[in-house]
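Here the structure is laid out as structure tokens; the discussion comes afterwards.
Here the complex is missing a single protein chain, while all its other protein chains stay put.
To keep things simple, chains are lettered A and B as they appear, and every chain counts its residues starting from 1.
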Amino acid sequence: MAKMTFKAKARTSAVRSIVWVVGLIVSIAYVMPFVLVLINSFKPKMEILDNPLALPVEFTWDNFNQALQKMEFFRSLTNSILITTLSVGSLILISSMLAFYLSRTKNKFTKVTFLILVSSMIVPFQALMIPFMSIFAPFVSLNNQAALIFFYMGFGVALSTFLYHGFISNIPTELDEAAALDGASDFTIFWKIIFPMLKPVTATVAIINALWIWNDYLLPVLVLTPETQTLPLSTYLFYGTYATEYGQAMAGLVLAIIPIVVFYLALQRQFISGISSGAVK
Amino acid sequence: MNKATKFAAVALASLLAISAINAPAANAASCASKTKVTMLGTIKTEIKDQFLLAVKDYNSSQSCYTVESIAADSKLTFLQNVTPMYAAKKAPNIMYTLQEIPDMADKVMDWKGTKLAGLVPASLLEGAKIAGKQVGVPSTVEAYGLLYNRVVLDKAGVDPKKIATRAQLEAAFKKIKASGSGAIHFSALWWSLGAHLHNLYFTNAGKTHEARLSVLDQMADGKKDLSKDPVWKNYIATYDLMKKYNNRKPNLTDTEYDRGLADLATGKVGFWFMGNWAEPNLITSGYGTKYGIIPLPISNDAKAYGNDSISVGVPGYFMVDNQQSTAEERAGAVDFLTWLYTTPAGQQHVAGPIEKQGMNFIPAYKGFTVKPTTYMAKEIAAYVDAGKTLEWINSYYPAGGQELYGASSQKYMTGKINAAQYAAELQKAWKGKTKTWRGVSK
Partner (left out) sequence: MRFTKNLKKFVWFGALPLAIFFVVLVVPFSQGIFLTFTDWNGFDYGKFVGFDNYVKSFQDDTFWSTLAFTGTFVVVSLVLINVVAFALALIVTTKLRSANIFRTFFFIPNLIGGVVLGVIWQFIFNSALPSISYMYEWPIFQDSWLNETDTAFWALIIVTVWQQSGYMMIIYITGLISIEPDVLEAARIDGASALRTMFSVKIPLMAQAFTISLFLTLRGGFMAYDVNLALTGGGPYRSTELISMHIFQDAFRLGNFDTGQSKAVIMFILVAVAAMVQVSVSKRMEVQR
């Protein structure tokens, strides 16, 4: 880098400034809708309808108090965390193992299995919704949260395995072979050598699945009861048959968004270190 | 309340209480264990809290049954909610719907001969009678027409009671505009256009129930030429008038309801084509309580059929599953609904004012001691008492029909198609439909 001429340096910094300005504008555009929701969450319904862009005339927590109560916020939050963490944890476990098996054992069976897995990702949920419920009804009524976690494992295993498969295929087989020569079992090879190397993709898999499961709508609606409802389901309470409680709905959205943003920010750091330890410098 | 009426009310209430105790299903304190009775969702989201409060009250009022509302997703259709439950052999005991009644007819209990059904005027039972079977009982009576803001009309010097023809309506629109407000908010909502406004044609197309159903027959047989029908021409003329004086450009999404609500409440407009379900929304928005309703005149002859009457109907019926429930569960379902509509406590929940946790419903059952007290509700009750009501033919539309009629109507409203094309699209949408209104199943 030190060899760069002054001219080149100046050009690079000019390019960077332009990129920075573009980045700033796009960032603002990306966050604006949420700012709008936040502003309106402090306004009564009529004020929102009158002018959605104005700041609140009078700053009030009324919408939030109502929303917290109606959503049963803390119970819904606990349910969401429970279902998401257990589902994601199980998915990481079974998908990384399956991907290891499918990418390291090359035969007809694994090839066909991988193809079936990939193609299963495009099965629309509505195509199997009703037979699905009739098959699993007894299981659901036994424990609907356990059932939901089990379903997420089934629906999520294909995509997660696909992601792991792509990553593991790029890990040189020499590593496994060397360990195998030292007498390590497949189990040891996977857990001691391969799995630790999967950190970056595990972070991706965790984020992707957590977001999907956290925000999922149709499956929890069908499976869960009001007592076990998740946070996103509770935010739909404000949309009536005809009228919408805009103020409370906005407050509900803010409340539902906060935990997932906190989660993302917390995991983001791990994500960066996972990637940078592998690649940058 | 003066002493005499108070006494009469108490006496009546205790009488009703006694008759409730004597009813076989409500034999209190004789149950060894509680039977759980499930209901899919509630009546509608707007009064969900009030309804659940009634459920809670019922549960603590007796020891035989526990009614539990199981979550229904309001973004999904009734069939989306109910079919997986039937497939899973977990059908809810009580279900509440309107359009899908024909789909459910063979799966639910016959209400004929029950105490509740006996309290409903025959015309209000009609909508849930499939091939002679009384499939459901009504929740309430609702009306739609032109809602008005009394303050705006007074300021403009308009007497809503004197609007009986289309010409008089236009004169009122002009006066309101001259006074500085907008004339009308005409919501481009598919359900308002497809179910309610569209009904104005059908309900005026025949003077008797049978005559109206035969118009539906003609539509299904493809034998009706709307453009040659004088009633249709009048319908279009009224439609055009509202289009012309609409205070805003039509918006085709759901936000249109709240827009109309806000515009009428704040006095930006004098009229809004909607129904009395909007009254609680209007009142709670905090701009006053004087909102009334008048019929939408469909012709220029004040004495013509329909012009002095308001569209009144049942927004939904309660059904009780007969396939996957036990006899106790069914008894519990009937007991709960009977309690809700016949006991003073139940009636207080049904017809009591919103601010006192009631549903502000206009009773569909005889013998109600609690009556709604709001301005619009009283106006509707007066129309009902005078027998000046029009039937909701939209209760008989085939499943999914109102979406199609609503879509065509939206196209007409935004000028995408002309009146002749509108008529042609409707005729096409109706042609070949199964005559569910005649009890024919798919």
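The definition used in the following text is that a contact is a pair of C-beta atoms (placed from the backbone, for glycine too) under 8 Å apart; a residue touches a chain by one contact, two chains touch by 3 or more.
Just so it is clear, the model here is predicted, and its values are computed rather than measured.
J.: Relative to the complete complex, which of the depicted chains are touched by the chain excluded from display?
T.: A, B
J.: Which candidate, A:89, A:138 or A:154, sits in contact with the chain we can't see?
T.: Of the candidates A:89, A:138 or A:154, A:154 is in touch with the missing chain.
J.: Just name the one of A:46, A:68, A:118 or A:184 that touches the chain not displayed here.
T.: Touching the chain that is not displayed is residue A:118.
J.: Since one chain isn't shown, list which residues of chain B touch it in the complete complex.
T.: Chain B touches the chain not shown through residues 75-77, 79-80, 83, 86-87, 100, 103, 107, 190, 249-255, 399-400, 403-404, 407-408, 410-411, 414, 416, 442.
J.: Pick out the residues on chain A that sit against the missing chain.
T.: 15-16, 19-20, 22-24, 26-27, 30-31, 33-34, 36-37, 48-49, 51-53, 94-95, 97-98, 100-102, 104-105, 107, 109, 113, 117-124, 126-128, 130-132, 135, 150-151, 153-155, 157-158, 161-163, 166, 170, 186-187, 190, 200, 204, 207-208, 211, 214-217, 232, 235-236, 239, 246, 249, 253, 256-257, 260-261, 264-265, 268, 272, 275-276, 278-281
One rule holds in what follows: only the chains that are shown with their structure count from here on.
J.: Report, in whole Å, the distance between the mean C-alpha point of chain A and the mean C-alpha point of chain B.
T.: Spacing between the chain centres: roughly 42 Å.
J.: Within the complex, which stretch of chain A touches chain B?
T.: For chain A paired with chain B, touching residues are 45-46, 49-50, 129-134, 136-137, 140-141, 221-222, 224-226, 229, 236-237, 239-244, 246.
J.: Going by the contact rule at the top, pick out the chain B residues touching chain A in the complex.
T.: 44-46, 69-71, 73-76, 83-85, 87-90, 254-255, 257-259, 261-262, 265-266, 277-278, 281, 285-287
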